[in-house]
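As you look at this complex, bear in mind that one protein chain is not there, while each of the others sits in place.
What follows is subunit A.
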Amino acid sequence: MFSSFSSFYEKARNKEIVAGLTLISIAVVLNLVFGYFAMFFAFYLSFFKWDYIGEMQFVGLQNFEIVIRDLIRGLHGAPYLLVPFYTGLKNILLYTLIVVPIQTFLAIVLASFANQKIRGQQFFKVSYFLPATTSSVIVALIFIWLFMKNGYINYVLVHVIPGFEPVDWINNKDYLLFAIATVAIWGTSGHFMVSFLAAMQAIPREIYEAAMLDGAGPIRRFFFITIPMLRPMITYVVVMGLIGALQMFDLAWIMAGANGGPGGAGYTVALDIYNEAFTRIRPGVAAAKSWFLFAIIFTTTYLFQKKYGRAMR
């Protein structure tokens, strides 16, 4: 097979195209099968009732109706156990509102520190980026220890803030989501820092020099040169952050458990889709829910990009 391909390659008129297509073919095939085919199959599945074993049964829009009813009942204040999708959606929106701005801001700050000519900055760059190279499951497991009632975070807080009472972060419904958000911010800021660092190094030095001649201090240079010049990168990071946050699964799965932990505080839409598909055995409803999630992600990122995504230069 290999020899026949190489003779085909020798005879090919445009070698670059053949080589290029061959090199990307694996990625393209994987993307077609696991990306697009899965997506369209999920759409198809959302009109069916199925239990994996028997025949698929066409039910029209019934699966979507289940999701909408869930949302309406949630808005009327039903207990969280009865409205899993609403609970997951509410949590995930709050989580996104916390995580995305903070991680973006933190990434810019870290990047501008890393961009200074200070001795040993390479060390800081590496240590900021390290969380991004670690498995999120391991990170979550370690943070569970840190967040325990007699864990390290409480220990530090008790000594730093006078009169602080230790909080059971993971087992208290008021704090669980914030604990998860903290881990997410810790884990992703370093990753986005690298993006910002690359963008910062692409900013022409002359602009800074001109500003310095005009007497702009470091803070004004940061706000009036760095931030505006970073705008395309900020849009990119926010969009990626939005997608990641709205789909959050791994951290909630480990830190809160499949049922979302106390009071369902750590329940997310992705967890609900999983539960619907594999514990309640309603893959059709799960597919309908994933299309809802897709619609939410698509509209938010589309609107954001439309508003801020236009190139500056």
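Keep this in mind: contacts are C-beta pairs under 8 Å (C-beta built on N, C-alpha and C of every residue); 3 or more make two chains touch, one makes a residue touch a chain; residues count from 1.
Definition applied: contacts and distances are computed from a predicted model.
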*Missing chain's UniProt protein name, "MalE-like maltose/maltodextrin ABC transporter", "Dinitrogenase iron-molybdenum cofactor biosynthesis protein", "Na+/H+ antiporter subunit" or "Alpha-ketoacid dehydrogenase subunit beta"?*
"MalE-like maltose/maltodextrin ABC transporter"
_Contacting the left-out chain in the complete assembly, out of A:Leu81, A:Val156, A:Met212 or A:Ile227_ = A:Leu81
_Sites on subunit A contacted by the missing partner chain, in the whole complex_ = 33-35, 37-39, 41-42, 45, 50-54, 79, 81-82, 150, 171, 173, 243-244, 247, 249, 259, 262-264, 270, 273-274, 277-281, 283, 286-287, 289-291, 293-294, 297
